[in-house]
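Left out: one protein chain. Kept in place: all the others.
After this line comes chain A, so read on.
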Amino acid sequence: MFNSKAKMLQLTVTLTACAFLLIPTILSVMAGVTANYFQGISSGLTFKWVYKVWELYADSIFLSLWIAIACLFVTLIIGLPAAYGLARHPGWLSRLLEEFISLPLAVPGLALALALLQLYGSMKGFRVSWTFILVGHVLYTLPFMVRSILAVLAAMDLKTLEEGAASLGASPWQRFRDIVVPNAMPGILAGALTVVTLSIGEFNLTWMLHTPYLKTLPVGLADSYASMRLEIASAYTLVFFVLIVPLLMAMQWASARAQRIAQ
């Protein structure tokens, strides 16, 4: 008797929590496909607002995707050799370096953006180019890439594996290509998905750095909330969800896989 009562209670709490989280989301998404929000759902369902979002903000969406891909590229180019170097030479200096590249995680994005503006604000061409936002995103996402790869590399006996390859005649580059990269792949994948997801969703740093002609997806979202009708803002949220949720799920899966290997 007690048992079923306890279960009922558990179920109620769970459902309430779910409702608390899901209802605003559903309402917001519904608002995006409702013909007239103030008349409610009876006014009919429409994709009109989603089209409108596309018309108004397609550039922002493409810019965000472009920056995310560029950011992934740059963090890979810097992060993979960095993680490899740290894994290959463990010691206090490596620990210190690792902490150092992780600093942007602890500093608010706004402060990071302010520092970038102070340093590069006077370089006009750079200041108004998309690469300025890219620099901010790279600073912010690099530690995720490095740590993700480092965790996987640290879990294997990299030194002996490389010595094994060397004894078979592999040059340093061949060892990196044939042994290090393939074995680091789960970490690289998890890191890559994290970087793309974070870059697409990043708001506070980007908001400080953006110009009227360079709005990323989340900055556009804020813009639409401030200046568009509610249905468009809601439709925008819907578009954002559609983009980010699959990425988020893929990231969870890849991170779980990399962690299994790292253990």
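Observations, loosely collected:
In this text, a residue touches a chain if its C-beta (ideal position, glycine included) is under 8 Å from a C-beta of that chain, and two chains touch if they have at least 3 such contacts; residues count from 1.
As a convention for this text, contacts and distances are computed from a predicted model.
Between the listed names "Multicomponent Na+:H+ antiporter subunit G", "Spermidine/putrescine import ATP-binding protein PotA", "Integral membrane protein" or "SNF2-like protein", the UniProt record for the complex's undisplayed chain reads "Spermidine/putrescine import ATP-binding protein PotA". From the options A:Val33, A:Leu150 or A:Ala165, the residue with contact to the chain not on display is A:Ala165.
Although one chain is not drawn, its touching partners on chain A can still be listed: residues 156-157, 160-161, 163-171, 174, 178-179, 182-183, 185.
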